[in-house]
Structures are given as structure tokens and as C-alpha cells.
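All protein chains of the complex are present and in place, except for one that has been dropped.
Residue numbering begins at 1 within each chain, and the chains themselves are lettered A and B in the order written.
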Amino acid sequence: MDLYSLTLTEIAKKIKEKEVTIKEVLDSVYSRIDDKEAQVDAYLTLTRESAYKKAQELQDRLDNGEDIGVLGGVPIAIKDNICIKGVKTTCASRMLENYEPIYNATVIEKLENAGAIVLGKTNMDEFAMGSSTETSYFKKTKNPWDLTRVPGGSSGGSAAAVSADMAYAALGSDTGGSIRQPASFCSVVGLKPTYGLVSRFGIVAYASSLDQIGPFGKTVEDVATMLNVISGHDEKDTTSANLEEKDYTKALVNDIKGKVVGIPTDFISTGLNEEVKMAYESAIETLKSLGAQVKEISLKTAKNCLPTYYIIADAEASSNLGRYDGIRYGHRAKEFSDLDDLYKKSRTEGFGAEVKRRIMLGTYVLSAGYYDAYYKRAQQVRTLIVDEFKKAFEDVDVIMIPTAPNTSFKFGAHDASPLEMYLEDMFTVPVNVAGLPGISIPGGFAKSNNMPIGIQFIANAFDEENLLRFAYTFEQNTKYHEAKPQFIKEDK
Amino acid sequence: MKDYEVIIGLEVHAELSTNTKMYCNCSTSFGADPNTHCCPICTGMPGVLPVLNEKVVEYAVKAGLATNCDISRFSKQDRKNYFYPDLPKAYQTSQYDLPLCLGGHLDINVNGEKKRIGITRIHIEEDAGKLIHDAYTGDTLVDMNRCAVPLIEIVSEPDIRNADEAVAYMQTLKSILEYLNVCDCKMQEGSLRCDVNLSVRPVGQKEFGTRTETKNLNSFKAIHNLIEFETNRQIKVIEEGGKIKQETIRWDDAKGIGYAMRAKEDAHDYRYFPEPDLAPIVLSDEYVNNIKDNLPEMPHIKKERYMKEFSLPEYDADILTSSIKSANFFEKANDICNNPKAVANWIMGDFARMLNEKEIEIDESKVTPENLAELINLIDKGTISSKIAKQVFEDMFESGENAKEIVEKKGLVQMSDEGAIKELVEKVVQANPQSIADYKAGKDKAIGFLVGQIMKETKGKANPQIVNKLLLEIINK
Partner (left out) sequence: MSVSKEDVLHIAKLSKLNLTDEELEMYTKDLSSIVDFANQLSSIDVEGVKPTAHILNIQNVFRKDVMQPSFDREEILKNAPSKDAGCISVPKVVE
């Protein structure tokens, strides 16, 4: 078996036990990237030089008998909206085409300290705005399961890279489903932690009150290990929760007997693809067979979450993206008549259509006369949604819904209607609006197109343990995660 | 011409004298090379987050309590969105609907009359950077050192009616902020500056007139002159049948003229919304009371005390306490020489004049309280005369040397040796028979001339009391 196809946990063990050298691991993954990247287009930047340098350092330390950390020598990928000092961080935007941060995101510091090696930066929707990675200025990432389909988004590059064995794990960010939906489309595990569990310092902000960094992995165990590394209080992030650190791998218990899973009937009633529905119903049966108690619940406000989400996210985005004005960094138009012209031309040239759409919608809902009707009302509805979930979790340990209403779609399928694209997010955004943790794990395949289907668990705030426990038990008893993308089978 | 009433409200911006900026650990100190007090946070680089400096809240609460405001128990920060090259994030973090302090007042004194000026609110916000005009290239240069230096904005009610009141309000506010030690109030460096909102209306009219706003005035003189200018301008426009436009005025202090700034096309729509990257500020009674209990003595209380404790006239006490710096100087000097009236006279007299000429503040002078006290001691002990003292003081002021050294080095010690003085007196009396005759004929002035001659002989060092005494003894013999 090739080294690149192992899991994070397996390869970390092999490195630690000196069955393989870190260089061999790196060679294997980069040769896999060299082999598949032309088809998948998952990466925007590869950091070979620094990766090999780090590999050498780590190997020397390991050979010296030092502890090189839980991720010692494990190559991983980073979404291109997370700042790494001296490495281009473009957010897949022309605006930041040549931007090199002068500091590291907190998660990058944590990964470094845990011995991880950064392979490169992955493609995404421009400024994380999208559900297909099609809005990237640079290229379209393909779904490894069907190269004519999208990998999901906005963290499509990270999901595709892990799915295609081009990284053992990856970081993404999730503002309205940007980790879970691509995980679902690419049949990998994707976790969006509770808001405040992982520091946001160094992730280029899209919507500050919704953004969370989270891991992609090939297994639930890998994701739990990544979460151990990246979570924890950060005094550089006001919104970072100051809690005792936990070992999430302890939650990996293959047993959910007597535990209660909530099934929100409102969600399933409309807009759900038949094949996704079948997979979901089968998941319910699996949980039942494993001894979990299934309880129907109602989340009728959360079901109408989408407008709330778009109003809040775009309002914050319109403000967060003001700083890209061509003055201190980023794209500056070549010719301009005066300052105002510089602003307008630089921003008009630097941003793509979807980013402009969201900036304008956000500006609209905050502008004089509309604030109360939209922004304030959305924040009030948000309170209702938070309360609704709180109440639900009085009776259930986790909630289970599909990650997305459909499987991966073809490129350009939603070009005509942005709103249709937004509707793809309806199962993922409630989690962000309420600040809860959610995980998407492989839940089977659609018969019609053989595309992956994701199952999503949602837990109460800071109850990642229950989330991981359900996900782990489901995974261990279904083994959907063991399937590899088709193109790989065809190649061999 | 009708009689007009002028309605003025001031928005005062005071930079807080914290060590670090509002949301990062960069220094706030003034005058560094451009862009050397900067980090990713204060320059708004992608991905950064703010964490509020605890001193900002404490200082703002102090200012609120000292100006009789209610301190909000729940307050939050908001983003004010607009594009400008000195604003790296394209939003200023400020406070919109829930400021830290609400509803206070200040009592001011104008020409002996007391007046109460309402304070609408005090909120915290970050300062913007500095734009420098590059005369060579014609471009504008951006220095971000001042970006995110913490400010409080103190908004007054439209209770001010003329330039004198405005200046008195500013002076009182400045004095309070200095007493609290929350702002260094260096107006020439821009750490205390104000926006003037001004409108006029015919006496008796209920509705306010249309107001103009003049931003960033940074001297009392500028505030005074702008108000006079703008008042006259508005009255003239109305008298000539015109209408006042709501606009922003830029004041050219050197020329003494205000210009209407190019009206911004986009009417102000700042799209305020709660800053999601910062937490609400929730203050307990305990927190507020603790600050209240530890507020320093305020100017008006200190003034009363000076009158009682040091038996100073109200006028003196008022001047000494108008600035914490002069009050501190006074107290330190007086602790050593124990002659309050003399210390007060020096501070209000020659010293004040010289500071004024040099345009520096008392704590920037080379003269220390210890030196002044020593000088006063030398006078009190009769070592030098008051006249010589003035000369010594000028030396002290220029060189920073201490009084004793100067007196010794220049041989200015007063002659109090009666024997020696007597010899001189006799010599002068003999040389001026006409003056003696004049004196004896009843012309008292002649004595002055003789004393002057003696002082001239001694280069002013002779003890004048002894000279007088001996002169009269000898003439009347």
C-alpha cells in the first residue's frame, strides 16, 4: 500500500516508530500530488521547499530521541484563507494574488508546535463565499469522485486534497457549511467546531460571528486528533472560549447505546433529494440498530435560517472586506484619476462577482432605513434559533440531518441563480447561526451518479465529545469512509 | 440687524495616555518615525483580531465620573464604516447607541460667572492615522503610528453660547483630564482637539438654525477665532437673505479663515453595527465605585483647600489649581520653603510670563520646584534681595542651575554687614549735599535717589532695609 493512502493516525505512528522517514512520507504525498493535481486542481500554492526543510529538522530531532509532537512529520494542507508567514495567502482572489502575510495564524503556530508539515495552500471560493469553489479567481477544483462535478465549497480544495490522498488532513473554514458540505461532496470527514473553540486569529475574516476553522480528515479519529491540536483558548481572539482543554480522542467510543438522537422532521419534509433522503433514513436505521434512541424534534425557526444567515454573514462581510482598498496591500489598479477612482477601480478589478454581490447585499441591509428590517431582525431571529436548539438539546444528545440536500452538482449548474446556490446551504447554516459544532461524515453514495452523501451530526455548544462519539460509532459500523474516489480505481 | 443667539456644541477628542494602543500592544508615544509603532493588528492586515486594552475602559470611566456622568453598566463597541486612507480597516471601532458614559455636566467660570454645560455622552473609540502631504511628489503619505491610539470623545450639549464659554469649557475639561492623568492634553500634538458645531438663530426663535461643523481644532486660540469667524459669517449670510448650508468647515488658523470643505457625494451612511470581534463591556457597581473612591482631588476641591490651608486669595488658588502641573509644582515647592504666597507669586508672575514667552508648560521648564523653593529661602533668609532674586531666577530659567550656585558663582550674596554699608552710605551722603538739602527741605523723593546710588555702588547687593535704616540715621544725625 502506498504511504499517501494511509490515515493520519497510521502515518504518524509509522514515523514515530521509525518504520518510515519523514522524507519518504513527504516524497510519497508530493508524488501523489504530482500525479493527480493536474486533474483535481486542489492546491493554489505548494510549499515544497519549506516542507522538506521542516522534514529534515523534525527527522533530526526524532533521531535525537526528542518528542516531535502528535502530528510529528505528518503533511497537511491549509485552506488559502489562513495566514502563514511568508507564504502567499490569496483567499483565491485577484485582490490578494500576491499577498504574503507577515505573521502566522494561531492554528498554524499550533500545528507547527505539534510537528505538522504544511504541504501547501488549497483552493477555495473567493474569500470563502460560495458552495462549490467555482468562485475562485484562479481555478476550479474538481471533485475526485467525478471530475465534471464540483467538490463543494468554500473549502473545496481542502476536501478534494484529503479525498484524493493528496494530504493526510487539511484545515478549512466553515462560515455556513464550508467545511461540512465539501466533506460531504468528497466523502471525507469534516468538523466545524463550536464557535470559540478554535482561535480565529489569522483566518481572513468573512463573517466574524460565524467563521470557525476546522479540520478535514480521512477518519473521525484523524479529525479528533487534529481538533486536539488546533483547539484551545487564545488571548489574541476576544471570542475564543476560555475553557479547560480536552483530549477529544477519548470520545472515540464505539458505543451509543441509550443515547438519544434528534431527528428534525421540519428539515426532511421539503427540498430533499430522494437519494439523500434514502441514505439519511438508512442512517437512522443504523443508529437504531446500534441501540440509540431516536426522537423526532421540531426546529421550525432554524429551518428558516437561511435569510438570517445571509443577512448577518453579508453585513459582516461588507465591513470586513472594506480593508481591501488598494492602499496598504492587495490589488491596486494601474491607472486612476484620484483617490476615489483608485478605491473603486482597485475593488472592482480585485473582487469577483459573488464577492461583490455579498458586499452589496451586506451594505444594503446595514444602510440607513434598512438596518432594523433586516440586520436587527436577523439578530433577533438568531436569538430564537439559539433558544430553539438549546431547548432541543435538553432532550437529545445530538441532532442528525443530511449535510446537504443534494449530492455534488455539475460545474455551472447554479450560475443562473445565486439564490438556488444559497439553498444548497440550508442544512449547514443553522449550526453556524447558533454557534454549534457540526460534523459531516461519509454516509453512503447515490445510486444514480455514485456520488457521496454526507451525514451531519450537530451537538450542543462545546459538546464535541458527543458529536465525535456518534460520528465514530457510525463510521466504525458503516465503513463508508473506506471507499476511495473512482478516478483512482480507474487509474490503477 | 436683529439680535442673534449662537448655539455651540463641542465634540472633544482626548487621546488616552495608555502605554499601548486600543487593541494591540504597540506603543502610543508621539513623534516616532513613521510606521514604526505598527503591527498587523493596528494596520488592519487580513485575519487580525482586536483585544481591548483594559486601561481604556478605566480611563473613560474616570473621565465620566469626573464630569458627573452616569456610567453604563452594559456597553458595547460598534463599527463605523467608511473609506479613508488613514483608516486601515475601513471602519473605525467606536460606540454607537450604548456608550460608556451618559448625561453629565461641567461647571465653567466665564468672567466671574458660573455656568453649567451639559455633557451628552462620552464614548471610547480608536484614532486614525496621519496623512502627510508630500510637497515634492504631490502625493499623500500615510503614517499609521497613530492608528488605533485610544480616544475618548466627549460630546457636550448645545449649551455653549460664545467663544469665551467654549474656551472656558475646553480649559476646564483639559484641567480635569490632566488631574485624572488620563490624557496628556498636548493640544499642539493633537492629543486634545475638538470639533465645533455651531448655528445661529434670531433671539426668540425656538428652532435651531442649520449648523456647520469644524473639525480638529487644536488650540484655544483656534477655537476662539473660529467661533468668532463662523458666528459672523453665519449672521452675515442670514442678514443678506441667504441660507446656511449644512457643511464641514476647515479652519485655517494662520490666515484666520474657514473654508467649506468639498461636500462629500455620499451622504454619511456609516452603517454602524455591533463589532462582532469584541465582547460587551459589563461593569459592576463594585468596579465603578472603586474607581470613584480613588479619583484624585478635582480642581474645584483643591482650590477650596488652597484657600483654607494656605490662606491664599481666591484668585491665586484659582490660577494655581487650573492646571495639575502648576498645582503639583506649587505643592512641591511649598513643602520645602513653606511660604505659599511667595511660591504662588512666583508661579503666577515672572515664571508664568517666561513660560508663556517660551510656549512651554511648567513641567517642561528647567526650573524645578526644589530650585524655586531654594530661591525663596534665600530671599527669606536675607541672603539675596528680591531684586537680585529676579535676576537669579532668569538665570535658573535659562540654565537650569540651582539658585545657590548662581548666587555664589556670580557673587550676588546680599551685603548685610552694617559696618560696610555704613561706610558706603557716608561716602554717598558726602558726595551728594544737594540731595541732603532737598530732603531736609521736605522732598522725600531725594531719599530714593540716594538709595539708588548706594545700590549702584554695590551692584544691587546691599540689603535695602539696612541701607534705608542707615541712610536715615546718618542724614537725621
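Heads up, the rule we're going with is that a residue touches a chain if its C-beta (ideal position, glycine included) is under 8 Å from a C-beta of that chain, and two chains touch if they have at least 3 such contacts.
All values derive from a computational prediction rather than experimental measurement.
Shown chains touched by the hidden one, complex as a whole: A, B. Considering the whole complex, the residue from A:292, A:381 or A:429 that touches the absent chain is A:381.
Across the entire complex, the residue among A:342, A:439 or A:455 in touch with the chain not shown is A:342. Although one chain is not drawn, the whole complex shows that of A:42, A:241 or A:455 it is A:241 that touches it. One chain is missing from the display, and on chain B it is touched by residues 18-20, 23, 25-27, 33-40, 43, 51-55, 57, 76, 83, 85, 131-134, 137-144, 250, 261-262, 265-266, 269, 271, 274, 276, 278-282.
With the whole complex as reference, residues 98-100, 102, 195-196, 209, 235, 238-239, 241, 301, 304, 306-308, 310-311, 318, 325-332, 336, 338-340, 342-345, 347-348, 351, 353, 356-357, 359-361, 363-365, 367, 373-374, 376-384, 386, 417-419, 422, 434-435, 461 of chain A touch the missing chain.
To be clear about the criterion, only the chains that are shown with their structure count from here on.
Contact residues of chain A toward chain B in the complex are 81-83, 89, 91, 96, 99, 101-103, 105, 200-205, 208-209, 235-239, 315-316, 318-319, 322-323, 325, 327-329, 339, 343, 363, 366-368, 371, 375.
Interface residues of chain B, counted against chain A in their complex, comprise 40, 43-52, 79, 81, 83, 85, 88-91, 140, 142, 269, 271-273, 276-279.
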